[in-house]
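Just one protein chain is left out here, and the rest sit where they should.
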Amino acid sequence: VDFRFSTGLKVRFAETDAQGVAHNAVYLVWFEIARIDYLARFRGGYPGLRAEGIEALTIESHVRYLTPVRFDDRLTIRARCGELRGARFRFDYVIDRDDGGERVADGWTRHACVDGRNYRPIRVPVWLAEAIATAEA
Amino acid sequence: VDFRFSTGLKVRFAETDAQGVAHNAVYLVWFEIARIDYLARFRGGYPGLRAEGIEALTIESHVRYLTPVRFDDRLTIRARCGELRGARFRFDYVIDRDDGGERVADGWTRHACVDGRNYRPIRVPVWLAEAIATAEA
Amino acid sequence: VDFRFSTGLKVRFAETDAQGVAHNAVYLVWFEIARIDYLARFRGGYPGLRAEGIEALTIESHVRYLTPVRFDDRLTIRARCGELRGARFRFDYVIDRDDGGERVADGWTRHACVDGRNYRPIRVPVWLAEAIATAEA
Partner (left out) sequence: VDFRFSTGLKVRFAETDAQGVAHNAVYLVWFEIARIDYLARFRGGYPGLRAEGIEALTIESHVRYLTPVRFDDRLTIRARCGELRGARFRFDYVIDRDDGGERVADGWTRHACVDGRNYRPIRVPVWLAEAIATAEA
């Protein structure tokens, strides 16, 4: 499958643990960074969604840790969005080490838009659904 | 399915995010706490494993976020270990809110024991496999 | 000086870094836990403050790291509150290792109460000032 979007980051020292590698929970933070950078291309992006009173909750996450990464490793996260249906959507991710290009992790997250006042499900705004459809077409 | 082990925690303020709820990555930290408390009952537990030169890597994680939790919520995490085969094992988790007993999340993680010096797979030590088999029997 | 309040915690694996010790930023999380536990003894405590529309901002922090702590170390944090003046107050902390009683860190934080709607300074509520005065007397 194809990824048309990517963003880069460098493993922070604070993200490592006593095994000398990035801690397993940090990958979900990295997925979120990719997701936010992905959405930032469309009208206000994620802060714009929030300004409209919409929160995007994470309702499921999955990570496969393929090979450990270490402090100062430069990584590229590719992300793609799909399965938009009503309030829901899904992101897929792969993470590669820049040096050597090795795949270090992959995974996906599922999300639901909710009304920020009452946390009731609310449809993904049309402008966002269309922007994503165009970006992924 | 049955969970014979549980541990409790309280949501820290630092674990919340600007949505006012616990951040999605934190659940993997909570799963880890449950896993470590689970293993602590057997011979030095996880620190004991590490003292033998064995690291237990997380190779896959999965979380379903069922309902958001907030600062100061008291949670109970139930955990169970299984699928021990060679170097590998799996933990399952459910998280319930103490107040009301609502299920707030569930998930699982898969792990592999490796030699701490070279990160090569190494069998789960017999003492640990037997202790887990007894605990879950 | 005297500390009449203490709370305990155990170093989480996720709190360690590749130096094999607890990361320096985590101590501010521990100070916050002590602060919240300290306030929890008085009327709704910190969640109660927030329910009244008051946020307590951290405006300054100081930590001295005396000796590294490791995964699974049990620690006791002593805390004391003082210097209440208008919107402001200060907490002092010491952290000792349970095993051996060694002092591992100390520090302090300064805080200001603000109105949660506009972030303007607002006096520490009388009930809280009095409860703290009584507790520290």
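Details
Each chain carries a letter (A, B and C) given by its place in the written order, and its residues are counted from 1.
The definition used in the following text is that contacts are C-beta pairs under 8 Å (C-beta built on N, C-alpha and C of every residue); 3 or more make two chains touch, one makes a residue touch a chain.
Treat the numbers as computed from the prediction; the structure is a model and nothing was measured.
Considering B:Lys10, B:Arg43 or B:Arg70, the position touching the chain not shown turns out to be B:Arg70 (whole complex). Within the set C:Arg4, C:Arg41, C:His62 or C:Arg85, the residue that contacts the chain not displayed is C:His62. What chain A contributes to its contact with the hidden chain is residues 12-14, 29, 32-33, 36, 46-47, 71-72.
Along chain B, the points of touch with the absent chain fall at residues 13-14, 16-18, 20-21, 23, 25, 70-71.
Within the entire complex, the positions of chain C that touch the omitted partner chain are 19, 24-26, 28-29, 32, 55, 57-65, 68, 109, 119.
Assume only the chains that are shown with their structure count from here on.
Taking the mean of each chain's C-alpha atoms, the chain whose centre lies closest to the overall C-alpha mean is B.
One inter-chain figure worth recording: chain B and chain C are separated by 28 Å, centre to centre, where each centre is the mean of the chain's CA atoms.
Each of the following residues of chain C touches two or more other chains: 13-14, 71.
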